[in-house]
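This report concerns only the one structure given below.
A selection of the complex's chains, in situ.
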Amino acid sequence: MDRKQVNTVTPIDVEAVRRDFPVLERKIHGVPLVYLDNAATSQKPAAVIEAMNRFYRQENSNVHRGIHALSEESTADYEAARKKLAKFIHAKSRREIVFTRNATESINLVAYSWGLDNLHPGDEVLITEMEHHANIVPWQQICRRTGATLRYVPITPQGYLDLSTLDNLLTEKTKLFAFTAMSNVFGTIPPVKMLVEKAHAVGALTLVDGAQAVSHMPVDVRALDCDFLAFSAHKMCGPTGIGALYGKAALLNKMSPFLTGGDMILSVWMDHATWNEIPHKFEAGTPAIAEAIGFGAAVDYLNSIGGMEAIHHYEQEMITAAMTALQDIEGLRMIGPPPADRGGLVSFVMDGLHPHDIAAVLDQDGIAVRAGYHCAQPLHDRLNIHATTRASFYFYNLPSEIDLLVQSLQRAQKLFGR
Amino acid sequence: MDDFFRANIIDYYEHPRHYGHLENPDIVYHDVNPTCGDEITIELKIEDGIVKDSAFTGHGCSISQASTSMMMEDIQGKSLDELRTWGKKEILDLLGIEIGPVRIKCALLPLKALKAGVWGLESSVDDEDDDL
């Protein structure tokens, strides 16, 4: 993604921002919580929690159908949230935002709805070796069902995409190129706009997995010109239970529905049905109404504290500091590119210490990190690593929390006699 | 909503103007509001790009039927060029009331039928809401 110069952004007032997050007052085993598992899910500010409370306490009702005050209020708020999201990622129209359960379902929607109708034997779907399982398994499945072939852009040992392979891999056979805009293991931020251009040059569509990127940096679907973008609310201060799929209107209009039932139909006869207009065509049954409202409130919140440019800027500072500090720990090896080419997360291995045990020791010190494959097993296989420990930052993390992380890692080494 | 039934909507609903059929209409277009079953068929007589006559048949709620009747009345003598620019605002001005997000579809049904019938525009007429 093209990162602009960020010298002019107003810095985030981290101390003030921390007070917006009730959970940050939590004590874990008697010590204050240090939450460094943000790539798995972010914490929620009171404003988001309260937006959903207000909905349930004051206007809860089903949407789109009711001719009564509560239903009109719910419908207006639900659709207003859609508009906020459209604006947040610079979509042309709110109709290009489909609410789903999470980024995973967004990708599955495209795989089933677009894939089942448009993939044929001989066709290829191109993904990369640094994808999350959410952007691998749906394509394996849909290729199996349609006879299409799944191919991978390889990664370099430094955690970059091996772009030299692109000209061979992107061909007329390629019908879709699906790739992440930020690796959840390396942190790598690939050149999204260039990848989209290259895909379009051979006539392939593009799906960008924005689960990490949309939460941590500015994403402009019109500037990137991507065809689909998948992301989740829960990683960007929003509630669980809701995600979004951005799709260009022209594509969404042409696609078959995915889930079917109430609300997504125009008319139903005994032997057939016709479809509602987009985005409703893709939203079957009672939607996640409170969650959409919470999602909208999360976008408002991110804008209110300074916006994505400022958040990305702060995270760049944090990851630079964190990687500098971790470098000094003997026997610790970080994977992925230098700070300038990544988002605010770092995965590492430590000699003689299993990631599970590292995470367990850290937990005793109140520090939450993640250990394992991070849903990216092919990437780990490629690097010949069993599992890694990952610390991932958000705008409410403090530089002092990096110090605590380092101390606790050193304690783990002592405990296991390394 | 409060002045909903104080407006002359009920009057147009009970005594629809321009209800019925035209002889040899140039355009006949049938449209439905699937959420509730409102149905209308509009018939237009066009000469030199001007609406010479208009009529409708249908059934549905007071909003959809009054809105259609008022529109059929109002567009007489208007040019298609002008009508093409019509949006939500023009219909709400005719009805003279505020309408919530659910029933707006009832109110806009005749506009939707007009745009689809005359220009084949299938896109949603409330897209002007879409200023981001």
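Letters A and B name the chains as they come in the text, with residue numbers starting at 1 for each one.
Everything that follows uses one rule, which is that a contact is a pair of C-beta atoms (placed from the backbone, for glycine too) under 8 Å apart; a residue touches a chain by one contact, two chains touch by 3 or more.
Remember, predicted model here, so these are calculated numbers, not experimental data.
S.K.: Work out the full complex's chain counts from this file and present them as a formula in the displayed labels.
M.R.: When all chains of the structure file are included, the formula becomes A x2, B x2.
One rule holds in what follows: only the chains that are shown with their structure count from here on.
S.K.: What is the distance, in whole Å, between the centres of subunit A and subunit B, each centre taken as the mean of its C-alpha atoms?
M.R.: Between these chains, centre-to-centre, one finds 44 Å.
S.K.: Inside the complex, what are the residues of subunit A that reach subunit B?
M.R.: 64-67, 69, 71-72, 75-76, 79, 83, 86-87, 91-95, 265-267, 274, 276-277
S.K.: Which residues of subunit B touch subunit A once you look at their complex with the stated criterion?
M.R.: 1, 32, 34-35, 100-103, 124, 127, 130, 132
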